[in-house]
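Just dropping this structure here.
Of the protein chains in this complex, one is absent; all others appear in place.
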Amino acid sequence: MVSKAEIMKVLAGYDPKMITIATVCSHSSLQIFAGARREGFRTLGIAIGKAPKFYDAFPLAKPDEFFVVEKYEDIISRAGELAKKNVILIPHGSFVEYLGAKRFADIPLPTYGNRAVLEWESDRDIEREWLTSAGCKMPALIKDPRDIDRPVLVKYHGAKGGRGFFIAKDYKDFKMGIDLTQKFNIQEYILGTRYYLHYFYSPIKTDGYKLSKGTLELMGMDRRDETNIDEIYKLGAQEELKRMEIYPSFVVTGNIPLVIRESLLPKVFEMGEKVVERSIELFGGMIGPFCLETIVNDKLEFYVFEISGRIVAGTNLNISGSPYSDLIEPGISTGQRIARDIKEGARLGKLEEIIS
Amino acid sequence: MVSKAEIMKVLAGYDPKMITIATVCSHSSLQIFAGARREGFRTLGIAIGKAPKFYDAFPLAKPDEFFVVEKYEDIISRAGELAKKNVILIPHGSFVEYLGAKRFADIPLPTYGNRAVLEWESDRDIEREWLTSAGCKMPALIKDPRDIDRPVLVKYHGAKGGRGFFIAKDYKDFKMGIDLTQKFNIQEYILGTRYYLHYFYSPIKTDGYKLSKGTLELMGMDRRDETNIDEIYKLGAQEELKRMEIYPSFVVTGNIPLVIRESLLPKVFEMGEKVVERSIELFGGMIGPFCLETIVNDKLEFYVFEISGRIVAGTNLNISGSPYSDLIEPGISTGQRIARDIKEGARLGKLEEIIS
Partner (left out) sequence: MVSKAEIMKVLAGYDPKMITIATVCSHSSLQIFAGARREGFRTLGIAIGKAPKFYDAFPLAKPDEFFVVEKYEDIISRAGELAKKNVILIPHGSFVEYLGAKRFADIPLPTYGNRAVLEWESDRDIEREWLTSAGCKMPALIKDPRDIDRPVLVKYHGAKGGRGFFIAKDYKDFKMGIDLTQKFNIQEYILGTRYYLHYFYSPIKTDGYKLSKGTLELMGMDRRDETNIDEIYKLGAQEELKRMEIYPSFVVTGNIPLVIRESLLPKVFEMGEKVVERSIELFGGMIGPFCLETIVNDKLEFYVFEISGRIVAGTNLNISGSPYSDLIEPGISTGQRIARDIKEGARLGKLEEIIS
């Protein structure tokens, strides 16, 4: 991982009046660019092969400039050019995934947030250590498939975007479904409604919901829309469909807005607070937007099945605010909130605390 | 129930410039406080045990003051203190439920709306009388379980928050599922999509959709998100799941936004209109926000399965307006609409018509 000292040296060479917010043209880039513009920043979109045409359709989100590379790795080799443009990078899911977490950690350019989070969220074991030690309930792991005594989710290692999962209700199901040539883990299937909670932690903000350092915000929430699991019931019972070799899959295609019962908000904040406090102890803090991916069962208990240590695509719903962020500042998006944090960091001389 | 005369005496002692909107810190309190602030009121949050921290995260909704009580009953015993603060209480689902409808009716403080509605909605028999005499179709009641000839919903008396329901498709199902030690009723299961319609009736507003007295508004609509019934299909057929002792439950965890086919709006207004007109005849009128909880079948017929005579949590989606309320006044929430009604009532010298 590139050292903080090195990054700070790059940042020291920047023209503070020409800071440019940059990210890869995908995932949540529309709101990142739109939000940066609202806060008065220049914007730069990193594109592979050629500048995507569809930004032309969104004048308020189109970056001021495209930076076209041949392949993602070129972002590292051409970092000098980007540094000359006073670029601060905003990580998002696709940016990190396409480049790879290791390579992302090596980019010698100022990046919003703490890159140390990458390590903690990319490995399921230490992610679990972090979350459970912060007091989050997680679905139980089942070591031995013969112990399957309730519905489980079998996930192959490195499963991307929702393929490579299957549900088994007992050992027989497991045996019929499993591909033993791949690594997998077996997780209790928690039955309940899903809430993907979009938080924002700023170590430099001083008023609001206070943590040991800085403040926590709730920007919104969503539910992922997954093909084909969210529509398969229309065809009939899965038990029947299996005979036709039709199986459920879990590929995210979009997001649906929702709000949570207000009486659950204290618990929502308690979870967010503890996860951030624990991150401060473990690796200096998860900075900026993050998401707890939760299930609420019928005893109104939360189970966290994953954490994303950066902006998630569900925030794309809230490009003009959400029922939660509108109570902070009407119309603010997570993309804009990131830009605001950078603007405040620059104003207060505290960029070092939010950039790595 | 506290008498109207007594309430009016309390209200007469208030400083009209210092009216404070108060409610219990739960359910829909964020929008009630935020809406009251937008209309220029002071706000007070009644909290049990201690002031909840999460309001710090929502600066536009945080009440000016918390009033901490040990237990809900203290709201009655400490009403004198609240009266000195010129408090008008806003009822919501949790407020009424926690305190109990009877005790709520006894609070010797000015309360928005007509407390007589509590009696009419807390008893399923007279609720049914009200709604059917207003022309609403409701799911049929089945007296004798042996007459179950189609899917039914069996509800235990006093079932709260969605537990204590089950679906039976025939008498056999019923016999297997029923706990005969509890009281229950059996209701036809209406198959169709659900629309929770958020209305607002103001007896003092004169322009708009006119009733015999005052006007009716449509503020928005939602669908409740219920654990685990809204996710259970992913595990397979319920018939299969029963063998694993996994049963559906109906606990509300949140709300999802939607709009209804525009050609159904005349019927939506007709239902709201008739229910209000009938309430005026029966108990002097259901004032302020209310919700008809409906199912639309594939003949596009509405069935009303419940009424809530006050603000419902589904309005939390519309804290910055809805596709319906935006056509009345952009950005107005039900919480703000309540505050507006109180402000107008004060301005017109008509508080007596909307307070009880």
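To keep things simple, chains are lettered A and B as they appear, and every chain counts its residues starting from 1.
Everything that follows uses one rule, which is that a contact is a pair of C-beta atoms (placed from the backbone, for glycine too) under 8 Å apart; a residue touches a chain by one contact, two chains touch by 3 or more.
Values in this document were obtained by computation on a predicted structure and should not be read as measured data.
Contact with the chain that does not appear here is found for just one residue of A:Glu188, A:Glu226 or A:Glu353, A:Glu226. Considering the full assembly, A:Val251 is the residue among A:Val251, A:Leu282 or A:Leu300 that touches the omitted chain. Residues of chain B in contact with the chain left out of this view: 150-151, 167, 169, 189, 191-195, 207-210, 215-218, 229, 233, 237-239, 248, 256-266, 268-269, 296-298, 300, 321, 323-324, 326-330.
Panel shows chain A; residues 26-30, 34, 52-54, 56-61, 94, 162-163, 225-228, 230-237, 239-240, 244, 246, 249, 251-257, 313, 316-320, 331 of it touch the chain omitted from the view.
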